[in-house]
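Note that this complex is displayed minus one protein chain, with the remaining chains in position.
Take a look at subunit A:
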Amino acid sequence: MAGEVLIKVEGVSKKFCKDLKTSLWYGVKDLVFGIKGHNSDGELRPKEFWAVRDINFELRRGECLGLIGHNGAGKSTLLKILNGLINPDAGTVTMRGRVGALIELGAGFNPILTGRENIYNNGAVLGFTRKEIDSKVDAIIDFAEIRDFIDMPVQNYSSGMKVRLGFAVAAQMEPDILIIDEVLAVGDVGFRFKCLNAIGELMKNSAVIFVSHSMPMIYRVCNEVMLMKAGKNMIFTNNIGLGVKEYYKLFKKGQENIVGSREAKVESFELISGDQIVHAGGMIEIHHGDSLICNLKIKLEAHIPKASVQLVIWNEEMLPVMDVMSQEKEGFIIDNSENSSQLISVRLTDLYLNNGRHTVSVMINAPDLSVSYCRHDNIAEIYMVLDTASAAHVIYPAKWDVN
């Protein structure tokens, strides 16, 4: 069942200025015209650009919109407009209900004051009354798990503790509209998990806008995504997989990069699948479950008797997804007693990687891993085609049985 529309964004645009002095002068003009009620024609003045351009959408209670895009795509600016911190230069935003923003944790903290005092400061900034804070202060301290230090000045807190306290206060909000900007990427793993649960609770009963660069997080919480580029809405879809794919497409291909002692060298590299052959620097497109053959020609310098070779496959988040080793779970050992280029090949059967672009690195090390002879990153790419949307690194098609 669809809830009531809580956020309505119609043709919203915002321009920024590239030059500070000019920007300040426009600010003075805006002050004067803003007070006189001047109606701007919405044209760009010299040195201005559109930071947000013609954004339209509606969001209902119970929905969560993920806002993705490069740095500087206009996501945070849009959030500021939605939060009423700055006014749009064109268009209208209609927000219904209490707005809670998890943008800055611990706003209003004073480092000299104690944690307890700062709970009141932060709570007041977030719009709580004294009574509300009085009744929630214990819940806040417990949530943050810092009861022993609550009467210590906040300047002596670790940054993680500050964040915990800030989040614990913010988690007490009961918003109709929740705006979240990247704040989750803080704290240790245990607390992050707790945060996610708390946010899950807040989200149940609100319309949520969630800005993140972490696609697994987007998969996890959102049911719609908007991809922004240069202030514009590139794609707005409830197919999260599609949105994320388009997001990754915006990034340029990584450069081939070789590090190490250079005592070893990859002379040639090819990936083969079916009748496709791709050489170093290329991209091979395969389907989920396909197999790959990788041929390598490696040259070691004469004084190196043996070396260990392995491949690493990375996903778009630059996380290693697969380490290709030998049957002994270590690098494949090549012998250089004849001191000539060696042709080796490795067969990767049934690749169950998640969809999207993956990059391959070749690592050539001493057998005891004491020296890195060559690490060749981005030597080639594997594009996995798969329609399933998931945040996992591996999509495993298992056989299930009813017993």
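As a convention for this text, contacts are C-beta pairs under 8 Å (C-beta built on N, C-alpha and C of every residue); 3 or more make two chains touch, one makes a residue touch a chain; residues count from 1.
By definition in this document, contacts and distances are computed from a predicted model.
Matching "Ethanolamine ammonia-lyase small subunit", "Acetolactate synthase", "Teichoic acid translocation permease protein TagG" or "Aminomethyltransferase" against the UniProt entry of the left-out chain gives the name "Teichoic acid translocation permease protein TagG". For the chain missing from the display, the contacting residue among A:S23, A:S135, A:N156 or A:N257 is A:S23, taking the whole complex into account.
Among A:T92, A:N257, A:Q276 or A:S291, only A:T92 touches the chain that is left out of the view. Summary of contacts with the chain left out: across A:K80, A:K162 or A:K245, the touching residue is A:K80. Among A:L44, A:I112, A:V259 or A:L369, the one in contact with the hidden chain is A:I112. Even with one chain removed from view, subunit A keeps its contact list with that chain: residues 4, 6, 16, 23-24, 26-28, 30-31, 34-35, 37, 39-40, 42, 51, 77, 80-81, 83-99, 101, 103-104, 107-108, 110, 112-113, 117, 120-121, 124-127, 129-130, 176.
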